[in-house]
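Right, one structure below, let's go through it.
A protein chain is absent from this complex, but the other protein chains hold their places.
Going by the order they are written in, the chains are A, B and C; count residues from 1 in each one.
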Amino acid sequence: MGILLFGVAKDIAGTPKMDLPEHITDVGALKQWLYNHYPALMQLSSMMIAVNRSYATDGQAITAADEIAVIPPVSGG
Amino acid sequence: MGILLFGVAKDIAGTPKMDLPEHITDVGALKQWLYNHYPALMQLSSMMIAVNRSYATDGQAITAADEIAVIPPVSGG
Amino acid sequence: MDVLISIKETITVQEALDFIQSPECGGEVIFTGTIRNHTKGRGVVKLFYECYEAMAISEMHKIADHVKAQWDIKKLAMLHATGDKYPGDIAVVIAVASAHRGIAFDACEYTIDTLKETVPIWKKEFFEDGRD
Partner (left out) sequence: MDVLISIKETITVQEALDFIQSPECGGEVIFTGTIRNHTKGRGVVKLFYECYEAMAISEMHKIADHVKAQWDIKKLAMLHATGDKYPGDIAVVIAVASAHRGIAFDACEYTIDTLKETVPIWKKEFFEDGRD
């Protein structure tokens, strides 16, 4: 399923969608990978990862079969 | 101008309007006169008197030239 | 603060919305009170709202003055219906517009709470069982 990027995270990465990098098996490692490749993401006041449409904690395991999303600070309403 | 009666106070007195009784010169005396003549008014959880469209305290002076109103518990909304 | 105060036979939510609409405001809170088909377990046929109109308008303006003094509210509409009202009919509409939603909630709740305490309007209930 790969990774969906929204809002300013999409602007920073320059793409709305990417594949899950190889060797990344949990949310914490994905966040670290994202910060390494797109350092501007560190300037966000928060960056949540959603797995299969629910907010996930760093320890949550992920595979290429999951729907993963990068959620910068929301601003609906 | 006389006395206007509303809601259940009107029902108890049996009239929407009456003249200010003679010798009544303040709000407290009027309340006492009303309780004497219509004892059922004492069963209301509150009975306010308005003078010229504002709630009045017992000490407020009244004359036949004032617009006086008997205000049982309100229940708007 | 712009204020719309009205007491009349029929009121609508739309007229309150139209009045408070402003591109300067980001948050609007609206309270509507409608006639229920039961109260304290008894079926309601209708309500009759009686009003001491001149004083009611005056008391509603006092509430508006308090809202203006307490909060940075841009628009306030207070509408109350009179006469015979049936289940589903609207009895009261309070609508508040502000740049910030928190105070809009506070001001709207204050307005309806105070209206129910101070504004000389009375409802008479007519029940299905015919008793008072």
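In this section, a residue touches a chain if its C-beta (ideal position, glycine included) is under 8 Å from a C-beta of that chain, and two chains touch if they have at least 3 such contacts.
Quantities reported herein were computed from a predicted structural model and do not represent experimental measurements.
Every shown chain that the unseen chain touches in the whole complex is listed here: A, C. Of the options C:25, C:76 or C:121, the residue whose C-beta touches the omitted chain is C:25.
Seen across the whole complex, the unshown chain contacts chain C at 13-14, 17, 21, 23-38, 87-88, 99, 101-102, 104-105, 108-109, 112.
Although one chain is not displayed, chain A still touches it through residues 4, 6-8, 50, 53-55, 69, 71-72, 74-77.
Going forward, only the chains that are shown with their structure count from here on.
Chain B and chain C have centres, each the mean of its CA atoms, that are 26 Å apart. Between chain A and chain C the centroid-to-centroid distance comes to 47 Å (mean Cα coordinates, whole Å).
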